[in-house]
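The complex appears here minus one protein chain, its other protein chains still in place.
When the chains are written out, they are named A, B and C in that same order, and each has its own residue count from 1.
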Amino acid sequence: MRPFHEQLLSESKELWGAILHHPFLQETASGKISAHTFKTWMQQDFIFVQEAIPFVAVLLAKSPENLRTNFIQILSGLDQELGLFRKNAQAHGVNLDNLKAAPTCHSYLQFLMSTAYNCSFLEGFTVLYSAEKVYLDSWMEVKKKLKGKSPWEEFINNWTSQGFQQYVDWLAVTLDDLAENLPLRQIEKLRELFQTTGRYEYLFWEMAYREEKWPALGK
Amino acid sequence: MRPFHEQLLSESKELWGAILHHPFLQETASGKISAHTFKTWMQQDFIFVQEAIPFVAVLLAKSPENLRTNFIQILSGLDQELGLFRKNAQAHGVNLDNLKAAPTCHSYLQFLMSTAYNCSFLEGFTVLYSAEKVYLDSWMEVKKKLKGKSPWEEFINNWTSQGFQQYVDWLAVTLDDLAENLPLRQIEKLRELFQTTGRYEYLFWEMAYREEKWPALGK
Amino acid sequence: MRPFHEQLLSESKELWGAILHHPFLQETASGKISAHTFKTWMQQDFIFVQEAIPFVAVLLAKSPENLRTNFIQILSGLDQELGLFRKNAQAHGVNLDNLKAAPTCHSYLQFLMSTAYNCSFLEGFTVLYSAEKVYLDSWMEVKKKLKGKSPWEEFINNWTSQGFQQYVDWLAVTLDDLAENLPLRQIEKLRELFQTTGRYEYLFWEMAYREEKWPALGK
Partner (left out) sequence: MRPFHEQLLSESKELWGAILHHPFLQETASGKISAHTFKTWMQQDFIFVQEAIPFVAVLLAKSPENLRTNFIQILSGLDQELGLFRKNAQAHGVNLDNLKAAPTCHSYLQFLMSTAYNCSFLEGFTVLYSAEKVYLDSWMEVKKKLKGKSPWEEFINNWTSQGFQQYVDWLAVTLDDLAENLPLRQIEKLRELFQTTGRYEYLFWEMAYREEKWPALGK
């Protein structure tokens, strides 16, 4: 039988295709993306990484004892990733202080936190795998199609590095192990969460590309 | 000094105005709303009430002992409200089985759950007050401007009833009590959550009116 | 195959025997229990029921949609049970204000809350079943051996009533359903939680009988 993570991916081919062909990624590869758009993404993804730490922390709290060291390393990795953002923000004159999450960024983060707290460890773990797999595949797509030198290459390199690939591979095989022999009703829930995560990922590129804002209300 | 709940409302006047003038509410009052649009709302709000139960349950878990009986009554009230939806759905031929939350409905519910779990009781309580106050004011606006008999009057009556008004008043005075003498940093957080809730409420009417869908991806 | 709840019970025969033969229960049945000891239990169990509400509330938050109405009823039942304590406390001159949980009462409640939050719904549900089943069987033992009229008969009647029996039966068959086709690693965790709950129940009778106190430290 096919490993569980491959089943998930093959059921989401259409969604994955839509993500990889999203203009944000294609234009980042071709160099056509406007600096303003990329910087908008940089700000929102900075918020996202910051607030992914609480999400991973709740997963750690629920994780089986033998995975805890891995999760502590994931947390350290996210903390270091913030440094990558700060360094590039400075180089490109991007403000990272007092940012406000745009609606999709906010919603996606609420989904992560709500799932971590209200669902089982494995359900939260599936969401983490889906999110990280989208990131790996998205930036691999950019790297593959990259024309010339990109001002954003540190980001491209970050999520296509061997270390990041190994991390996502580890998530995949660990998910396969954890999902072994589960009854169908539990598997169905994992499938749904995997897809929902992918959809929020798609909407995240949309948000950055369209420079989404909250409805202009109040202060 | 003005009661805290009044401060919150006066800071959100513009947002409240945008909510009350939303075409969904105005057209429900004037009778111009299409049956399809209203039924879309009915389905999404059914999901919302169903999933508000877990939100209120986590608030109950964190509530001070003297408020627990009230919270158990709120839970019973939500459970009964589902009956109102089922009855009207049957009368109007609306399907309530195997519904899928549209993006904004999903996001808003994630925000409720995430706040209940990750924030303090009072922060979650402020979100509950904001959501219920929007509902009271929204349906009062519909009732005030109502032209003739509406096919949706059971909904209008539900959230403009004396019982519902008293419940929202209780939320307001209880919030005032709980927020007494808090340091500014805590008050600021409550303000922000109050506004964010109102914004999701605005987007919820938008979602219903525009019949929002997830991007057409995968199954 | 034997229903899952029967497997759990048959693996815990020795523990159940120790609980049912505990002097607190035997002396309550024979009438030899001192009023002071029973009143100590009454105070601690009042705290326990009060704080079981947050436990059940978190279970409700995680429960599948089709069980939520049941959980709301369980919460209402606990709230009413507090009335039983208040009524009997008044009749017997027992103070219920500003009580302090004794160590075992405190610990057991922490175990309930921690399990509800950090574990899966089914794990928390198993703990609830274990706790309620001990109560049913304990008070049935008292009722069976009861000599003459007891000053505590309202408590005896409460947890041996037909309504309470039906509730515990419902917990049992629902647990059987939820545990169907689970992999062994998940079943093992349920077994362990079932036993741990029973052990805290045993210690709870010990606490009441020995009038356990925190080490006499500080104020």
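Keep this in mind: a contact is a pair of C-beta atoms (placed from the backbone, for glycine too) under 8 Å apart; a residue touches a chain by one contact, two chains touch by 3 or more.
Fair warning: this is a prediction, and the values are worked out from it, not measured in the lab.
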In the full complex, the chain left out is in contact with A, B, C
Touching the absent chain in the whole complex: find that residue among A:Ile72, A:Ala89 or A:Ile156.
A:Ile72
Which of B:Asn66, B:Asn98, B:Gln162 or B:Asn181 contacts the chain that the document leaves out:
B:Asn181
Among C:Ser34, C:Gln110, C:Ser161 or C:Asn181, which residue is in touch with the absent chain?
C:Gln110
For chain C, residues in touch with the removed chain:
11-15, 18, 54, 103, 106-107, 109-111, 113-115, 117-118, 195-196, 198-199, 202-203, 206, 214-215, 217-219
Spell out the interface residues on chain A facing the chain that's missing from view.
50, 53-55, 57-58, 60-63, 65, 68-69, 71-72, 75-76, 79, 113, 116
Contacts of chain B with the missing chain: which residues?
61-62, 117-120, 180-183
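We adopt the following convention: only the chains that are shown with their structure count from here on.
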Superposing the Cα trace of chain B on that of its twin chain C calls for a rotation in degrees, to the nearest 5, of 180
Which chain lies the greatest distance away from chain B when centres are computed from Cα atoms alone?
C
Would you mind working out whether chain A and chain B touch using mostly the same residue numbers, over half shared, or mostly different ones?
same
Centroid of chain B to centroid of chain C, CA atoms only: how many Å?
36
Distance from chain B to chain A - Cα centre to Cα centre, in angstrom:
30
Numbers and ranges of chain C residues touching at least 2 other chains
61-62
